[in-house]
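One structure, as structure tokens, below. Some questions next.
As you look at this complex, bear in mind that one protein chain is not there, while each of the others sits in place.
Right after this comes chain A.
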Amino acid sequence: MSAPESDWAAFVTDTGNGKAHMDLAVDGITCAACMYEIERGLRKLDGVENARVNLSSHRLAVDWDEQTTSPAPIVELLQHLGYKAYPFDPAQVKSRGDAVGKEILRALAVSGFAAMNIMLLSISIWSGNTTDIDPETRSFFHWISALIALPTVVYSGRIFFRSAYMAVKTGRLNMDVPITIGVLLATGLSIWQTIQEAEHAYFDSAVMLLFFLLVGRYCDHLMRRKTRSFAENLATLKAESAAKILEDGSTQNVPLSKLTAGDRVLVRAGERISVDGRISTGTSEVDQSLVTGETLLQSVQQGDLVYAGTMNTHGVLEIEVTAAVKGTLLDEVNSLLETAMEGRSKYVQVADRASQLYAPVVHAAALLTFIGWVVMGMDWQTAMVISISVLIITCPCALGLAIPAVQVVASGLFFKERVLLNAGDAIERLASVDTIVFDKTGTLTLPDATLSKKHGLSADQLELAGRLALSSSHPLSQAIARATGAQHILSDVKEIAGRGVEAVVDGRAVKLGSPAFCGVSDVQLNEMRTQRPDASFVAFQEGSEPATLLPVGQFMREKATETIQQLRDAGYNLEILSGDHTGAVKYAADMLQVADWKANLKPQDKIDRIEALKAQGRKVLMVGDGLNDAPSLAAANVSMSPVSAVHVSQAAADAIFMGDSLTPVMSALNISRKARWVMNQNLIISVIYNLLAVPFAVLGFVTPLVAALAMSGSSIIVTLNAVRLRMIAGASTQPNEKA
């Protein structure tokens, strides 16, 4: 069976003049040497005009001459060099361009430029005010400042104005509302003062405020961007393509985005089904563990529905692609997911909650200041200037930096522990968790089947079984082949479809296959099944000796028992909710000593349980990977998925952890608790700063110089405090790793 011809054309963009361009995700780039190797290797290829590796995003951009070469040799060369690469769909690359990040960065640059130039003039005024500046020069400086500040406020400030407008329109109050009010009032007051040829103008405050806040905003964006870029690479490297059956009967590998309902695709034995559809020809058994959590194989035949993410174990299937059909599992999951997502958006981030308390207080303080001074007989203009200066100095500059700065530092720490964050506020939500709900299949256990270490074969027999297994494409056989590390295929192996493989070695027949194929009695099989309810069995028989049953299955992740123990010691309530059958779930729960478990759950049941826990006031972390987990991932207070999870679940989860071990769950909770501690410190620092500054402002002592010093001072303090998180978290995660 030869591999289908790949349709690279779908990934190539024509750049004109017979030149073409392609972007690829490359796996295995670890250092700069890999970068040189790939670039040099590709440039030696005839026709390749340019090859450039992006070392931070692990992506490769290649340009070539279409007359001389084509994409196939490029990918082949990469494979030959030892790097797995798969091209991005150009349509997606375009929409993924980091437009938001560039907009923030441009606004940041403009406000930085303006802040520096205005400060140059402001310092001249401040020093002049104490010596001998004449009013004309000061007025002239103020006008130049206004000339720089006005376009800057419009250009750089619109990011906040837009968000504040959206918030007010929907009747909410976020941090951008007081920021917008502060910046606009500071600018308006300064223009008024400039026209009056007064002594003080706050242009520098307004623009510096924008600059610091944009730094915070960009930090926030950078963190999310990093996660997204890695997630995209992972998705692309999974090479989600399908063998489409063309009109002439031949097959061609096409990316999933090029498939439409009604297309027919071919799925061979041992391949993962990548589309949702109806079987048009063929019978097989499919492994649905990634979709429903059920570990027992399900037989399917013509007319049955199959889901993306399931594994075809044997037999060739021809599948007609369908869109989500009413009443199917996928449809149910989608609608549950939608409802759960709506519920989630009600969560209010700490920063927004702080500003909801804070905005009314400072606005009331400003109003009282104004009224107080007028009552005491001051003219209303001066009173107005003083009350606006209260708003300027309390504008949440430190608050705007306090949380994003901690988030950026924390996400760097998460990254080191191999956890990627999908949402910035996930850190706060992780920190408040007291109950953890695990899915079993693919989450507590590994997503791929392996051979149990307790198999009862000698080393020689094991090698023989492994070599025999190489000849079969059945996933259980492949698991045995992987586990034994066998490399040399046996000659003259006969495969009996749906039963097993056999060969003659040194005059003796050896068989590997279903228990019945090797003459194992049902009694013996049932006995083994009760001993190991978590496994499927493959029988191995040598000569006429009785066959040995090899347990193969999805076994516990590395360090699962230790991690669960640590979590229990840390005081978390643990629970297992699984879609798998009772025996398998009970076995896993007993092994991990988790008392609360439920089996045979439908997606709706999982949500109901999580809602019940939430109703008791628990804060629930859901860890799951299957399609059936996606709605409950969204319904929980916060959620994590392993990197092997299906697409929908990864999108619904707040964080994704990589690798085969379960330890990242524990480290994520640890880091988040420390991060929240630092966030709270930062909020307290901001509040103290305001408590100190407001009385001065109310009494009318705040000059632009005082405002500038206080604002930059508090911003720098909260940023430095955030950086401190790296030290306290770094110091205390080390012993955990050793344990």
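In this section, a residue touches a chain if its C-beta (ideal position, glycine included) is under 8 Å from a C-beta of that chain, and two chains touch if they have at least 3 such contacts; residues count from 1.
To be clear about the criterion, contacts and distances are computed from a predicted model.
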**Asked** Which choice in "Sigma-70 family RNA polymerase sigma factor", "NADH-quinone oxidoreductase subunit G", "Cytochrome oxidase maturation protein cbb3-type" or "Trehalose transport system permease protein SugB" gives the name that UniProt lists for the one chain left out?
**Response** "Cytochrome oxidase maturation protein cbb3-type"
**Asked** In the complete assembly, which of A:D27, A:E49 or A:E271 touches the absent chain?
**Response** A:E49
**Request:** Using the touch definition up top, pick the residue from A:A9, A:A72, A:A109 or A:V723 that touches the left-out chain.
**Result:** A:A109
**Fill in**
Against the hidden chain, chain A presents residues 32, 35-36, 40, 43-44, 49-50, 53-57, 102, 105-106, 109-110, 113, 116-117, 120-121, 137, 140, 144, 148
